[in-house]
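Below: one structure in structure tokens.
A single protein chain has been omitted from the complex, and every remaining protein chain is retained in its original position.
Residue numbering begins at 1 within each chain, and the chains themselves are lettered A, B and C in the order written.
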Amino acid sequence: MTKTVAILGASGYTGAELVRIIATHPSLRIGALSADRKAGMKMADVFPHLRHLDLPTLVTIDQIDWSGIDLAFAALPHGLSQALVKDLPRSVKIVDLGADFRLRDPADYEKWYGKPHDAPELQPEAVYGLTEFYRDEIKGARLVAGTGCNAATVQFALRPLIEGALIDLDDIICDLKNGISGAGRSLKENMLFAERSTDVAGYSQGGKHRHLGEFDQEFTMIAGQKVEIQFTPNLVPINRGIHASCYVKGDPQAIHAALAARYADEPFVVVLPFGQAPQMGHVAGSNFCHIGVVGDRKPGRALVVSTLDNLCKGSSGQAVQNANLMLGFDETSGLMLAPVFP
Amino acid sequence: MTKTVAILGASGYTGAELVRIIATHPSLRIGALSADRKAGMKMADVFPHLRHLDLPTLVTIDQIDWSGIDLAFAALPHGLSQALVKDLPRSVKIVDLGADFRLRDPADYEKWYGKPHDAPELQPEAVYGLTEFYRDEIKGARLVAGTGCNAATVQFALRPLIEGALIDLDDIICDLKNGISGAGRSLKENMLFAERSTDVAGYSQGGKHRHLGEFDQEFTMIAGQKVEIQFTPNLVPINRGIHASCYVKGDPQAIHAALAARYADEPFVVVLPFGQAPQMGHVAGSNFCHIGVVGDRKPGRALVVSTLDNLCKGSSGQAVQNANLMLGFDETSGLMLAPVFP
Amino acid sequence: MTKTVAILGASGYTGAELVRIIATHPSLRIGALSADRKAGMKMADVFPHLRHLDLPTLVTIDQIDWSGIDLAFAALPHGLSQALVKDLPRSVKIVDLGADFRLRDPADYEKWYGKPHDAPELQPEAVYGLTEFYRDEIKGARLVAGTGCNAATVQFALRPLIEGALIDLDDIICDLKNGISGAGRSLKENMLFAERSTDVAGYSQGGKHRHLGEFDQEFTMIAGQKVEIQFTPNLVPINRGIHASCYVKGDPQAIHAALAARYADEPFVVVLPFGQAPQMGHVAGSNFCHIGVVGDRKPGRALVVSTLDNLCKGSSGQAVQNANLMLGFDETSGLMLAPVFP
Partner (left out) sequence: MTKTVAILGASGYTGAELVRIIATHPSLRIGALSADRKAGMKMADVFPHLRHLDLPTLVTIDQIDWSGIDLAFAALPHGLSQALVKDLPRSVKIVDLGADFRLRDPADYEKWYGKPHDAPELQPEAVYGLTEFYRDEIKGARLVAGTGCNAATVQFALRPLIEGALIDLDDIICDLKNGISGAGRSLKENMLFAERSTDVAGYSQGGKHRHLGEFDQEFTMIAGQKVEIQFTPNLVPINRGIHASCYVKGDPQAIHAALAARYADEPFVVVLPFGQAPQMGHVAGSNFCHIGVVGDRKPGRALVVSTLDNLCKGSSGQAVQNANLMLGFDETSGLMLAPVFP
């Protein structure tokens, strides 16, 4: 049984990553590809690495014939999914890779995104797309809101620790090293090769990054009390990957045990032996997340490192994982691609 | 029907690449992994990116029980396959990724590798592993000699032109840009990150590179006269990929037409529209080779650019492609992985 | 004796490189910095690496008080210098880093740049800025036209060979590997980090690159007959540097001897021992050009490799070298900075 999908926003990196994954997915076929400014172009001209595939020509969203589409992946700039989803036939399932439906509370959305939500009536319907923690809800959902890539990386490290009341909620510091593809394909001077290739640069430091909205929502919900982490992303000259160093107060061995137990049966989350920390380069091109725990010389302090590929497990891989559940396929279908190293 | 393979030399990059490909191959399973100095280690410790796989522990070659092995991939340093192949049971098919059986003439071997061949009686049996040109012989072979990665890249560009007598055989200049992984995982000062990361460096210039032995053998055979190309590889700070700029004298349109016709039905070789040249980054992580032809302002001169991933299509992907033929599988089985970009 | 300079177009990479060099130049001070769109900004905000310097605020060109300016460096987009130079006081000497005055023949300019020259009356006055070959003319010039960065790299390799009639003029192939900073700081999708960081991509292949206008002009003049080289630049993921592989027909030893003799007394051009080729990473951040010659296995064929830093010796360093001559300073003043490696 094959299902047909549309990819909206196929000229961006997460769009291309969806095509890459679906290229060897046994049960999905691509029925439509949209791109606003590049409509009319062939995908081979927009992304020559996909040249060997027989793909539909790019169209605008309103040119799509939805009758044959089972599910749409929306890889659109923030804010565009809201209006779109309202207008789609109810028969089309939606995995939104953007930020529009991640926050359940309209006030939170307005706080972090600076304007009221355009489709607040859909917010309650949207299921938060962190598959390993919302699996059952995702299976039955029509609309799934993919998580932020940073948000996924850090939550894999911290959710079991907050659930288990294993760490001090007031002292959580997450310092991330971020691959550049997370900034997307849009033109910004600070994303030029010459600006980034020998640089490390933090951004949105001090509590301004929008993914904090997701952390606050999820961690506060789990803890049953307000939780605010400190969070700094730092651009490093690598295409793919997020490496999160989470500094927490708690017993390192207990923390490791909780993570190992929580993910023992998860196909995509691998916990390393105690004392080992994972490396960003070892998950690139894959849907895997590697987690490690190292105890500090100061008793009661631990470093929890979590790493994944922002374009895959942090975005498009997660999206396919969720689509698999929504369409009744095996959750790992098409996603067991091994990381590419070196 | 599943076949069982052994990977000899699994602690090197081509060994790891074989495991990566086989991880999602529908009909191959790994029965043994060998590594001389790292015998006894777990593959997850040697290559943590393969951590999610259930793999045999590394052993020495003589610890392998060959009774259950259908085919061995030999990813060994140059010179080690010769003795090995002699001692293997005749029931085990062999794909040698090294240089030991690429040259049919023992004198050629001694010329380029500086010592007599240890198993000259096996040389006639070995089939040269450039799949697209030796497909029928490979199907029936017991021993296939994988090509050099540079040798594959350039031959895809030039063989149809020499076969078609479309270019001047005395003026063929091939300037290559080479990813660093081609140097393998052995310790050399000039392969340290700090030495390579902001550098371009040619090596073995002027006719000293061993892959010239393959070019001379193949091109002279095809042309029916002695052919010696000029050939310069240049290290560029990229992990994977070879980008060959081949400067030839001949009619650009006829050259493009010959290449397009020759590869029209090949699943892994893609010829771009006339006037376009392929980019190295668009084949990484895949078994595809992209070829393009651009005419020069000087009439009768053309630039033919060929690019592939040295670890995959240039080595381990080619090896699996050959193994597929030798074991009776579909040639593309497990190899349709799309390139990883960005 | 200190002279005061203005830098026009200070918000681009060559502008910043001029400031970097002048920062430790014993006899130059910066009197004005212009940038069109960034006028009003502090240089520390445009280029934070220059934060420690006490620099003028960026202004528009028409805000500059020319009375105190001895020399202007024009690091402007192509086409803008023509009108500008006409309007400057004759007392201000000019080093133009752009392309506007490189071609002496108005017809050549129109051919390569697609429009008539706006100041053809100034073209005869402009001296071509390849210091080592136009030193005497530059000393007395009011207007010097900096060379293209590729043009400089290749001319250092080939001029002495053409002058000495040492090579076949019909078979000159130059394959270049180019650092990304040569594309400047303007916003183009294909200059994003994620597009370039794992890629090699040729561009303007086949005779379309504008620097060919310079090659044709200079080489034809030297040879006394029409000379057209084949020339391909290829982007590699490095910030700074050009590495030119020039394939020529001639006696390798004679070629090496000619180069060694020609540059024996030049402070910035270093010829390596015969058989050695220079590496791009060994000139970065400096005003040096390294040249090497390797003979091919085919008799009568040689590879001449020339490498320099496109922003320094290929542009801003050359500009200061010329300014030193024009202002009566020692030619090497401020320019003996050693390359930065690793």
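Things worth noting here:
Note that in this section contacts are C-beta pairs under 8 Å (C-beta built on N, C-alpha and C of every residue); 3 or more make two chains touch, one makes a residue touch a chain.
Computed from a prediction, not measured in an experiment: that's the story for all the values here.
Across A:93, A:210 or A:301, the residue that sits in touch with the chain not pictured is A:301. From the options A:34, A:155 or A:245, the residue with contact to the chain not on display is A:245. Which of C:11, C:181 or C:315 touches the hidden chain is settled by the complete complex: it is C:181.
Of the options C:34, C:147, C:217 or C:279, the residue whose C-beta touches the omitted chain is C:279. Of the listed positions A:45, A:65, A:136 or A:199, the one in contact with the omitted chain in the full complex is A:199. Of the residues in chain B, those that touch the hidden partner chain are 13, 180-181, 183, 185, 187-189, 191-198, 237-239.
Residues 13, 16, 19-20, 23-24, 47-53, 181, 198, 239-240, 267-268, 270, 272, 278-279, 281-286, 288, 290, 336-342 are the ones on chain C that touch the missing chain.
For chain A, the list of residues touching the undisplayed chain reads 171, 173, 175, 177, 194-195, 197-202, 205-208, 212, 228, 230, 232, 234, 236-241, 243, 245, 247, 275, 277, 279-282, 284, 294-298, 301, 303, 305, 307, 342.
Convention: only the chains that are shown with their structure count from here on.
Inter-chain centre distance (chain A to chain B, centres taken as mean C-alpha positions): 36 Å.
Among the residues of chain B, those in touch with two or more other chains are 198, 239-240, 279, 281-282, 284, 342.
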